[in-house]
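Only one protein chain is missing from this complex, and each of the others stays in its spot.
We just call them A and B in the order they show up, numbering each chain from 1.
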Amino acid sequence: MAELEEELKSQIIESLNLEDVEIGDIETDAPLFGAGLGLDSIDALELIVMLEKFHGIKIDDPSQGKDIFESIKTMAKFIRAHKA
Amino acid sequence: MNTAYIIADNMISSLGFNSSEHVEKLRKSQSGILPCNNSSLYPTPFQASLIDVSRLDHMKSDIEFVDKFTKLEQLHILSVRDCLSQANVDLSSEKTLFVFSTTKGNIDLLSKNYVGGIDAKRAYLHEMAKAISEYFNNPVNPVVVSNACISGVLAVNMARDFINSGIYDNVVVTGGDLAAEFTISGFQSFKAISENPCKPYDASRDGITIGEACSTVILSKNANGSNILVAGGGSSNDANHISGPSRTGDGLMMACEKAVAEGMVEVSNIDFVSAHGTATVYNDEMESKAFNWLGVQNIPLNSFKGYWGHTLGAAGIIEIVASTHSMRNNELYKSAGFEQIGIPESLNVISAYKKDKVDIVLKTASGFGGCNAATVLVKE
Partner (left out) sequence: MSKELSILAHSVVRNSSISINGEKDFTSSEQDFKTFIKEAYRNYDLKYPKFFKMDSLCKLAVIGAEIAIENSDLAEISNDRIGIVLMNRASSLETDREHQHSIDDRENYFPSPSTFVYTLANIMAGEIAIRHEFQGENMCFVLSEFDIDLMQQYVSNLFESGKIDACLCGWVDFDDSNYESVQYIVGENSSKNITFDVCTTKEIYNVK
């Protein structure tokens, strides 16, 4: 079950160039934006690309991203729901 | 000292190949933005402002060795030639400088689908500039200003500066950018392109329209019958974010203040503000804050981007040219695409074409990298 979460953490570190961040540093439940990893508006757009590239899910409306990308947990939930 | 006159101008865009054609359409509030279904530019249909290909083929047919020039270079040659027909300027003089304004130049050369046969080295912006200035036998090393969407305004300000300090007598400032697959795909990845023709300052605005254009002004220390001066300029950086503008408008406000101060005009005497107005939610919002802070919120204001889209490196030039026609004809052009105001602080957006005195204009631009620039045009 946790495999997707771990995969997402690894993909985020690579896609967003998060140097000095290890998979173990990212908590599944923690908010991705705001304090935490210090992600910004470009990162939010990059996550949309990541979702399409690695998981085949297309998001046309960036405002949907706010809920989907809240945490690794919400991302994994969205992906599983989409693939179901 | 202010002696930098605008003595000739040209505009090439979806609206035509010279300034008269553009003005005729501006008076009728007629936009050149149309649906584009060209999969070599983007996989799905989108709105764009594109130069008429068949007309370009016809217009360029008398350029000597035309096949040795790229599409963008052909546009620059046509644009500069049109200016030469309006004012007698010796382009072969060492006192004449070419300044180019572009963000991506011959970016189509990078594509694996490029078939034009021009050497890949012309993707280097200065190589492109030299190809054009040498076509006109200009002996001076041309200058390329490449500073995102403020390039055009910066280039005109620089030209003014170099004329006033006596280094050059004439400066040909020519700006252009293609609506290339490169650019469209990039802005699409930013979800910045609207599915509809752009609507600057409108409550339902949701993004830009890309436009391709080429535009030229010739600045001269000699009036040559013109009474339009580039009076002052300024630029700044928001120092906030590389793609999102300042939330307060401080950078743009400071650029405007510097232009107004150097232009020796009072804010209250400005007759028209030609703003940047890209129709993204954040840019237009930022401008509303900056302009209220500056004190021009009641002055008639428009964005020209509803007519020919966001033309990037050409934007500052083509919009300055449109502003000079506003001044010469004492008329105000509607802010195309605008219906209902939707910005946090109020602006006097021009909602219909009308005749009015236009003696002093503030032109602004803002761009990726957090940059802003402004110029003040004055009728002598």
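Simple rule for what comes next: a contact is a pair of C-beta atoms (placed from the backbone, for glycine too) under 8 Å apart; a residue touches a chain by one contact, two chains touch by 3 or more.
If you're wondering where the values come from, they're calculated on a predicted model, not measured in any experiment.
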Which of the chains on display does the removed chain touch in the whole complex? A, B
Considering the whole complex, which of B:L154, B:C198 or B:C256 touches the chain not shown? B:L154
Among A:E3, A:D20 or A:D60, exactly one should touch the missing chain; which is it? A:D20
Out of B:H22, B:H76, B:K199 or B:K258, which residue would touch the omitted chain in the full complex? B:K258
Which of B:G16, B:G152, B:G234 or B:G309 sits in contact with the chain that's absent? B:G234
Residues of chain A touching the missing chain are 16-20, 38, 42-43, 45-46, 49, 52-53
Since one chain isn't shown, list which residues of chain B touch it in the complete complex. 43, 103-105, 107, 110-112, 123-127, 130, 141, 143-148, 150, 154, 158, 161-162, 165, 167, 181-182, 185-190, 234-243, 250-251, 254, 258, 262, 367-371, 373
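In this text, only the chains that are shown with their structure count from here on.
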Would you pull the chain A residues touching chain B in the complex into a rising list? 40-42, 45, 48-49, 62
In their complex, what parts of chain B are in touch with chain A? 189-191, 241-244
